[in-house]
Every structure is written in C-alpha cells, then in structure tokens.
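Read through the structure below, which is laid out as structure tokens, and then see the notes.
One protein chain omitted, others in place.
Then we have chain A:
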Amino acid sequence: MNAAVAQSPIVSITNVTKDYTLGKVVVPALRGVDLQVHPGEFISIAGPSGSGKTTLLNLIGCVDTATSGVVSVAGQDTKQLTERQLTHLRLHTIGFIFQSFNLVSVLSVFQNVEFPLLLQRKLDKNQRKERVNQLLEQVGLAHHAKHRPNELSGGQRQRVAVARALVTRPQLVLADEPTANLDSVTGQHIIDLMKELNQKEGTTFIFSTHDAKVMNHANAVVRLADGKILDRLTPSEAKRALAVGAEGH
C-alpha cells in the first residue's frame, strides 16, 4: 500500500468547481474539490444523492469538464485536451462500469467485451480473442460468450460490463453505482469481483455507492456532501461515521 502511495497520483483534482446551468439558474454541483487517487487504490465515493458523486466521476472519466480548477488524469490536464484526445484518453486509460450496464443489445457477450479492443486497434484477431476469453473466464461467463445481453440476468450483464471495462487493461476503472440495479447478493459478487481484479491486476477503481456494505471493501471512502468533500476515511472509520450518522437520524 505504501508503494502505491509513493507513486504519482493517477487522478489529481485541485480546487475543482462544476456548475450546471438550468435555464437562467446556475446550480453548483461541485464547490471546490481536492482529491488525489493513487494507482492501485480501491476508492469508494459516498454521499447522499445530489451530493455530486456522479459529477465528480464524470470529471474524472473525462466525459465532462470542470467549470474551474484542474482535473488531471494519468498526468494529463484534461482542460488542455481536445475532444478527440479526451476520447483517446478514455479509450486507453479508463474503463467504465455503468449503473444500468449499458451493453450494446445487438452484440453478443463476446462482441461487447471485444468492442473497446476493436476501437483501440492494437491487437490482432487472435490476441483479441485470447484477451476476451481470459476476461470472460475471470468474470465467470466463459460459457455465455455467444449470448445476447437480453438473455442474461442483471448480475451477469454487469459482469460482462466489468469485463468490457477491464479488457483494455486500463489504469483506472470508474463505476457509478455499479450495484444499484442489482440485488444485494449479486451486488456483493460484483464488488468481490472488482476487488479481486484490483488486487490481482493492480487496477485502480473508483466507484460511487451509498451502500455501506459495499463501502466496506474500499480501502478509502471519500464522503461528499453538497458538492464538497467532507472527509476521506478508512472503511472502519466510515463504518463508525455512518453509524453515528444513522444515530443522528
């Protein structure tokens, strides 16, 4: 863990604000956030809805830009990058896991997982096949490669999404409420899977959740409220804090 901290951060956020304009009203989503994430970390972002979790993840994922402040991913200041370069950065550095899985319905499980590799154009057909099968093996869906997403259960679909996010061996995987659409047992499996990959491959994971049980697996919990970071806790601290919060209710 110490070794990880010693490396330069993969995500570095400095005094970032993000405003949304709804008609004539300006709604601040983030009001000055500072956060550093180091390679190999497994971080959970917690907070009530509307606290800015998704906004923060979108900024880290380079699908949105900050109103002010610096967001730097893999050492690159995202403000300085063009649309194309951002897309390139996403493709090669970041993996995405979505709350509602977001698989391409007309493609098979195999093709869904292969999709980012095709976009990358780095591997030839056999290499791709090997890599995809390896990941499907890891998520336990080797026998479902030819199925269509709508033939799978929610948990299976999310596992396909996990495989898709990891197939390019990204440095960073972002997951916005990955378990929200799953029952708790299945959700637990997904988190276990993510954790396992984190430990085996050293991939950095940042995921948002408001499920305390899910937070337990993180090695740090960043708590957000009203667009600001409340604190950065260890899981045990977070557990206590949540317990206090619950008593407070």
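Everything below uses one rule, namely that a residue touches a chain if its C-beta (ideal position, glycine included) is under 8 Å from a C-beta of that chain, and two chains touch if they have at least 3 such contacts; residues count from 1.
Definition applied: contacts and distances are computed from a predicted model.
The listed choices are "DNA repair exonuclease", "Response regulator", "ABC transporter permease" or "Cytochrome oxidase subunit III"; the UniProt protein name belonging to the chain that is not shown reads "ABC transporter permease". When the full complex is taken into account, the listed residue touching the unshown chain is A:N102, out of A:Q36, A:Q76 or A:N102.
From the options A:T14, A:Q120, A:T186 or A:N219, the residue with contact to the chain not on display is A:Q120.
Residue positions on chain A in contact with the hidden chain: 54, 58, 61, 63-64, 83-84, 87-88, 90-92, 96, 98-100, 102, 104-107, 111, 114-116, 118-121, 125, 128, 164, 176, 180-181, in rising order.
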